[in-house]
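Selected chains from the complex are presented in situ; the others are not included.
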Amino acid sequence: MTPPDINSPEEQARYRRGLEVLNAIDGGGAPAVMDSLGDIAPALAHHVVAFGFGDLYSRPALEPKQRQLVTLGILASLGGCEPELEVHIKTSLNVGLTPAEIVESFIHTAGYAGFPRAINAIAVAKKVFADRDLLPVT
Amino acid sequence: MTPPDINSPEEQARYRRGLEVLNAIDGGGAPAVMDSLGDIAPALAHHVVAFGFGDLYSRPALEPKQRQLVTLGILASLGGCEPELEVHIKTSLNVGLTPAEIVESFIHTAGYAGFPRAINAIAVAKKVFADRDLLPVT
Amino acid sequence: MTPPDINSPEEQARYRRGLEVLNAIDGGGAPAVMDSLGDIAPALAHHVVAFGFGDLYSRPALEPKQRQLVTLGILASLGGCEPELEVHIKTSLNVGLTPAEIVESFIHTAGYAGFPRAINAIAVAKKVFADRDLLPVT
Amino acid sequence: MTPPDINSPEEQARYRRGLEVLNAIDGGGAPAVMDSLGDIAPALAHHVVAFGFGDLYSRPALEPKQRQLVTLGILASLGGCEPELEVHIKTSLNVGLTPAEIVESFIHTAGYAGFPRAINAIAVAKKVFADRDLLPVT
């Protein structure tokens, strides 16, 4: 019962495949999170990339814009995921969702998870959009 | 401080607009839920239709397939929403999401909300798909 | 670092005080839950009564009807608490909340925790009210 | 499948009715939240007011103090709703709940949603009460 060596050629190949997916969709925020895990949980960073992006995100049944819509719904309704929402709002823009579509996902969330979750998610979006001069959203 | 009369012409017009949206997307499960509210919370049934569908769902910034992806992410990750998941898996099929796309939304959920939420949502999908002879999903 | 003996005179006095509170407000469902803990977690049953009712519920800053409103909001929004909701809907009736007030608490929940949580809570209320011939709610 | 025009006379009438309710109960915090939505999700601000306050909050089955008790229970137990808790603690004071009743709602929450949710909600209350010179609570 030993885990794989994350530095083995097989795991490094998995990691590279995940990183390719991540680089293809990423808005620039995720790598910083990955870096912050380096001195405390490098295996988690490995698995986020190798499993989260290489194994899951790469699957063709949903295209990136569709995956981001699912992700925005999940993160908004879980609550307490502001740092992850920020990363995924940037990623959503990067894969081609418009600011209006991102906002709409959160307005839609109001009906299923209530106004507070929706309003909190929109507050994160507002910060991201302001940094990128994307306000007002029309 | 009085609420609107849900039987007024204005509210009935709002309700009819919501019902039109609901009928356009519905897979057949929602009306049963609405009916079950009739003798205990008719105002809630009114607001689900008038607000949830007439005001929110009808907004053009996301098309129905996109809205369903957000909804599947929300309901799967909230947990304890099996009846609502059943309704929305049917609706998702009805608006044109494929069984593979619905399943993929839940597989994707595993990375953000964990395996249990994903597995529970897929168990609901399996029941819906079995009833409609849509198994196996390929 | 040893816990109190739940059979000591002091703990039995705490338990009796809690049981008095529970009996004063209870709609008949809680004791069954307590009984079911007897052969697996009697200490938990003791603490639910001694702490939950004797220490917390007995506090005069909120009267029972007010406490039940808080409780209904909590249980509806947590989700997955159908057995506890059933107990507390009965308790709410017993302390004098009307069926309309109970239902209204759940309709109100829709705005803050979304329609699914509200609808699920109302489904539990409907079952309790049907058993007691309290439908329709007007 | 088009949503209502939020600037139509009918929607403006709904909005005004909601705003009247909001002004009647508001402690001064909500409008700031509404304003912050103006350049990113004005429709959500409209719906919070028109639906949340005009359609739901205005219903007479619960009076404002009762509604606030339900709301405090919901927001405390959901977690991650600190900004909304702040608004609703102010509103609770404004409609006549005492600081002791507000605190008691959160102490009560400890039994149903655990100590962390209760302690976090009380930390928000402490900040609001300190700003208004309402400490200590007795």
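The chains carry the letters A, B, C and D, assigned in the order they are written, with residues numbered from 1 in each.
Throughout what follows, a contact is a pair of C-beta atoms (placed from the backbone, for glycine too) under 8 Å apart; a residue touches a chain by one contact, two chains touch by 3 or more.
A quick note: this is a predicted structure, and the numbers were derived from the prediction, not measured.
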Given 4 placed copies of the single sequence, how many copies form the entire complex? 6
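Keep in mind that, in the parts below, only the chains that are shown with their structure count from here on.
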Turn needed to bring chain A onto chain D - CA fit, degrees, nearest 5: 120
When the centre of a chain is set as the mean of its C-alpha atoms, what distance in Å lies between chain A and chain C? 39
Whole-angstrom distance, CA centroid of chain B to CA centroid of chain D, is 27
Suppose each chain is reduced to the average of its Cα coordinates; what separation in Å results between chain B and chain C? 30
Shared-contact residues (touching 2 or more other chains) in chain B: 43, 47, 51-52, 56, 59, 75, 78, 84
Chain B residues within the chain A interface of the complex: 51-52, 56-57, 59, 61-62, 66-67, 69-78, 84, 100-101, 103-105, 107-113
Mind pulling up the chain D residues that touch chain A in the complex? 33, 36-41, 43-44, 47-48, 52, 75, 78-81, 83-84
So, in the complex, the side of chain C touching chain B is made of residues 79-80, 103, 106-107, 110, 114-120, 122-123, 125-126, 129, 135-137
